[in-house]
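For this view, one protein chain was removed and the others were kept in their places.
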């Protein structure tokens, strides 16, 4: 059964190729069939393989062909299946499949229907390659492939100039991170002579002691790649703009899968980070700072999707935080839950935006809970999960685990914990701000048409998943279920809890629950009970509000420091200053020509003079020597 | 005999094409196409040819030698190994693309056009085959004249200026090489007692440090101008932009490669010591080219100039890789030569196709073409992605291998070169954006690619993808035979395996 | 018989040569230029005679006769040309014969 592994990425690839080559001649139904069907088949195979894997959970390697062979360096097209990639496979194919189904209705009116599915299929394929790759070079292929698809899909509605800009921004910013990652690969290659992941993980502990300089460098460089892809500080700026793409894209790429590739990378290479504690700490710090900054920004956004975008950044911050404290499986757990509820939220938001004639501003929505009950219900479930409403949501379990381990884990840290806690508070504030503003209060706009089944079904399924999946892993205090971490344990080591902290787990859960609920309360107070208050607060602190609103001004900073100088230099030097040297030579040559031509005066006596001068010069030379 | 026949038939084909014009104006292109197709097949059949035993060191498949000017020890010595074979395949492949793209573009003096084209290709083939330095120089110069005519007669508005510039730059640098060739001739003759221009005889000639360096600089001059390396690149944008499409394809796809080929075949093996001495500077120049070319490419509004500057940028990788002195980088360079030929050739073809339709090369007059020409847009996208080094396409393999190898030699420069990839992203995406995306503000009637144009571009796409996924098939052509002779012959044959002993240490990253 | 020292003879020839040279430079009339050149030629001839007498050989004098002959031939062609020039330019100013330049 596991031999079918290669089919998982192959189906979407085939789908993409068919749609690219023949998509423009296909009917919508056929295109849907190809687009969604191929991912469906992948999901099916994933399921089959998943069962096979559960019964025999040893890693499985599949070698397709040798990509390039130079001496002992032989990166291949080869897949490595273990628990980690299994979980990613599952999330990618299933969430991907649901989103494809959703898209078949969402994109129904679009000219580029087939093109959309082609890109989406290509994305799924690349993402699958990314998580299945058995060497870093192939991983890099998937890594860049998803980047390309992200670019294509952000700029899907290419007639808008700003969409194109957002798309390019996303590509270029992530490429900055990729550059760091590539350098990391160079070092790994130089040190170990291979980029095969499992070999690297085996050899690294032998080659490096804990805290080794090279390991540290590699760790930081890989982190660089991860922050680019996962929109973490300082490369987070592209993600809010990436919302220019269609909502299913935001759901699949910019929430559920691609942006978590950084998490995958770090988890995959966790051995290196364990050898480089400072780098790992940096991961945690990046996560903590990002989750706070993005949370504050989310508080001030008016665009529904931008709220979700900042929230995504913030939630991935949590995952990084978890990685940073060595809570590997907690990070992956949160990834999975987040994939469900964030996809759900984006899809819900997309449905709302669609029926409101592409209205993004949530303050122009309002009161939608009556008009769109299913969407309201599912959105609320997703929001509750995001806000980590205790006990009933998946988000609570996954986030609580991170909070707890941030404090209690061996590498835990009070500051990180506090940041995470405060972040949780902000999260629930902005989440329910969004819910209340969108679904409560007076109606400001008009719903054009009802939402069809193809869009609602995925919402419901995701709502169920985002609730139930949480019960795969329950803390000691609440049933102590460890299915998820057990499953991952062959790949990712479990985190050790500080012995002195064990007893306080319940206390911390209560704190987390209170914080989450109080956030909801605050949101309720501000946006339902006293709807005028927020704008007053806004006027009180216009500077801070603006700072948050523009995402802490990173865009402006980069614009001034990097983009403008680059464009300026490019503009100034458009005609290539080095060419001036050669044109200068030409000018000099012409000057010589004119000067010499002047001596050819045509007058005989002048010529005689020339001969005489020549003779004199020559005799002088003769006499001197 | 197959090697001299190759060149002779190309020359004869050129003359035939020229004279056939009088009978029917469409004959020349068919003749040109046929000649190239035949040779593509012939070269393809050599793909898995056995190695000849006539030459030792390296894996030489075919070999031909006849005395030519015995007084000087000049012989008509041609030999083909994997590297040459790859280059020749590229030559004929792109040559066919160039013929096909000129099918309708060239309307006047058709016969003379194809005459020149075949003669350029003959010169290029000669460069890739010559194993006698006199002969090499002979071909090196011979390919310039027809190229000059191609630019000067069928080029765009500013063609005369561009043609002069191209000719004078390459000629000037070529003469410096001639001096070095002669210097080497006498140095070798004085030590070996036998005056000859034969490449194999020259390998391993002991040179004093000073002499070696000066001679190497002479060779280098020709190759880095051709490559081109900043700051000797300024002929290139003009020549590429003003040449007719086929001319640009040949220039970018093939002529630049002769520079890279020269570095690999001659500079490194003949002057190992001097190469090591100058390596940091040369790698630095390569990186400078990568970044400088990218910045300039970003600023251009003329699509052909833009693509031309991307060539400057991409060829920087060649310098970086060649002088990193390890097999990984060297294979990356070989891949870069091939993939850059294909991807940049394709971009020029697209530029030509667009120019044929809208009669401008200014990207500010373009935009929003996608709905009208989705197929062309897809092609443009693929090659823009190739240009920015997207994995899965050939250019990625080339660049990553080059960088992996270069890292072993110099960390700082490799980091800077890697940064160049970001800049490459910027200009590549700009191409796509400015031409195909955005709002259609200019109203052109813009038919999508015709069957003939698809016939050109689809094989190029297939090739670039194939190279991206299965580069091994190509790279093993430049593998050294497993049981190569002594270390000395390995060092000296084709530069692909370079002695490790000179600079092996200093691996610690800071 | 007392001979003139070689140096004096050469000096005389040199002075004659310089005279001719300077007058070629300062004369504008073509005929005078021609005459001045003849003076230079004769100066060279004189130098040959001096040299011949120094080595007590006839060669110098032989050479002188050749020079005379040649000078005559040259003058005859020269005068014919000057005639043509005069026909066309209506002047004998050498500086006027400067249609070609650059």
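Brief remarks on what is shown
Order of writing sets the labels: A, B and C. Residues in every chain begin at 1.
Definition applied: a contact is a pair of C-beta atoms (placed from the backbone, for glycine too) under 8 Å apart; a residue touches a chain by one contact, two chains touch by 3 or more.
Here is the rule we go by: contacts and distances are computed from a predicted model.
The UniProt record for the undisplayed chain lists the protein name "NADH-quinone oxidoreductase subunit N", from the options "ABC-type branched-chain amino acid transport systems, ATPase component", "Oligopeptide ABC transporter permease", "NADH-quinone oxidoreductase subunit N" or "Acyl-CoA dehydrogenase". Looking at the complex as a whole, the chain kept out of the display touches A, B, C.
Chain B meets the missing chain through residues 68-72, 109, 134, 137-139, 141-142, 144-145, 148-149, 152-153, 160, 163-164, 167-168, 171-172, 175-176, 178-179, 182-183, 185-186. Where chain C meets the missing chain, the touching residues are 6, 10, 13, 17, 20, 24, 30, 33-34, 37-38, 40-41, 43-45, 47-48, 50-52, 54-55, 57, 59-60, 62-63, 66-67, 70, 73-74, 77-78, 81-82, 84-85, 88-89, 94, 97-102.
Listed here are the chain A residues that touch the chain not shown: 589-590, 592-593, 596-597, 599-600, 602, 604, 606-608, 610-611, 613-615, 617-619, 621-623, 625.
Everything below uses one rule, namely that only the chains that are shown with their structure count from here on.
If touching chains are joined by edges, the resulting network of the protein chains shown is an open path.
Averaging Cα coordinates per chain places chain A and chain B 38 Å apart. The mean-CA centres of chain B and chain C are about 65 angstrom from one another, to the nearest whole unit. Listed for chain A are no residues, as none touches two or more other chains. In chain C, no residue touches two or more other chains. Considering their complex, residues 21, 24-28, 33, 94-95, 97-102 of chain C touch chain A.
Against chain B, the residues of chain A that register as touching in their complex are 20, 24, 65-71, 73, 77, 111, 115, 137, 140-141, 143-145, 148, 151-152, 155, 158-161, 164, 167-168, 171-172, 175-176, 178-179, 182-183, 185-187, 189-191, 213-214, 217, 566-567, 569-571, 573-574, 576, 578-579, 581-582.
Chain A makes touch with chain C in their complex at residues 597, 600-605, 608-609, 612.
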